[in-house]
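Inspection log for the structure reproduced underneath, given as structure tokens.
Every protein chain but one is kept in place in this view of the complex.
Right, chain A next:
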Amino acid sequence: MERQVLLAAVSYHIWLPGQRLWATPASPASPPFPPAMALVSINELPENILLEVFTHAPARQLLRCRLVCSLWRDLIDLMTLWKRKCLREGFINEDWDQPVADWKVFYFLCSLRRNLLRNPCAEEDLTSWQIDSNGGDKWKVESLPGDHGTDFPDSKVKKYFVTSFGLCLKSQLVDLKAEGYWEDLLDTFRPEIEVKDWFAARADCGCTYHIRVQLVSENYIVLASFEPPPVTIDQWNNAEWTEVSHTFSDYPSGVRHILFQHGGKDTQFWAGWYGPRVTNSSIIITPKMTRDRGPLHGSA
């Protein structure tokens, strides 16, 4: 039987229009080819293809697309879509095997995740900090390691805030809604809130360090609190930097703000800045959720 001769480069051979059957030597009884799809509308694409398109769309745009039609709404609510998006963004890798209650929420928590405290390392002087108490010679910013001080474990941190012989306290109030954490997210999923701070004394002087972190409601009612007793460090200490950390989990619903306050003073009433040094404070909302997903979101 004759075989079709082909050119070496990209080429084609046109058969008569309408001719479907093609007798090849190898397949004596070739079936007619099924008609290729003639597409009119995007919704005629196979669902997994439409899902592939959606994985390329930014998250908020996708949520707005739920309003287009019921097919789009149902596809956008599929957990597999959001898991794929997490993979695409590098929030998880292929070996991820931990259970996730809701991949859509997990995606948003990963994309929102960052330090919610501003100017944590004194790079912008005292900007963004409210000064609640400015005793003695008041708050000051100095560079690491400082007199009678030690290096900070993370070389990216260059500066710290230092307190004086009268009580110095500073704070920030984080507005969670303004930071992108909507009410349903916090109340239904209650993601864990990790708080950290670092402090150190001067080797040549004793001091006390205070910290207080509170989760508060819209009306500033305290719903959860972390306020350990003040830490006292004696004179002739090793001036090492100490990390303080606390994780809020399974807190009540209604959290809308986080109040972070810290500071202290020296114990020997010396003029100048001999009180505790603080830096690298952070409040980070992790993607780890306290509870299973609530009723408002779609099925897996």
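The criterion applied here is as follows: contacts are C-beta pairs under 8 Å (C-beta built on N, C-alpha and C of every residue); 3 or more make two chains touch, one makes a residue touch a chain; residues count from 1.
One rule holds for everything that comes next: contacts and distances are computed from a predicted model.
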Among "Glycosylphosphatidylinositol anchor attachment 1", "Hermansky-Pudlak syndrome 4 protein isoform X1", "S-phase kinase-associated protein 1" or "Actin-related protein 5", UniProt-listed name of the chain not shown: "S-phase kinase-associated protein 1"
Options A:Glu89, A:Glu123 or A:Glu243, residue touching the unrepresented chain: A:Glu89
Among A:Asp132, A:Asp154, A:Asp184 or A:Glu227, residue touching the chain not depicted: A:Asp184
Absent-chain interface as seen on chain A, which is shown: 3-4, 6-15, 19-20, 22, 24-27, 33-46, 49, 52-53, 55-58, 60-61, 63-70, 72-73, 88-90, 93, 177, 180, 182-185, 296-297
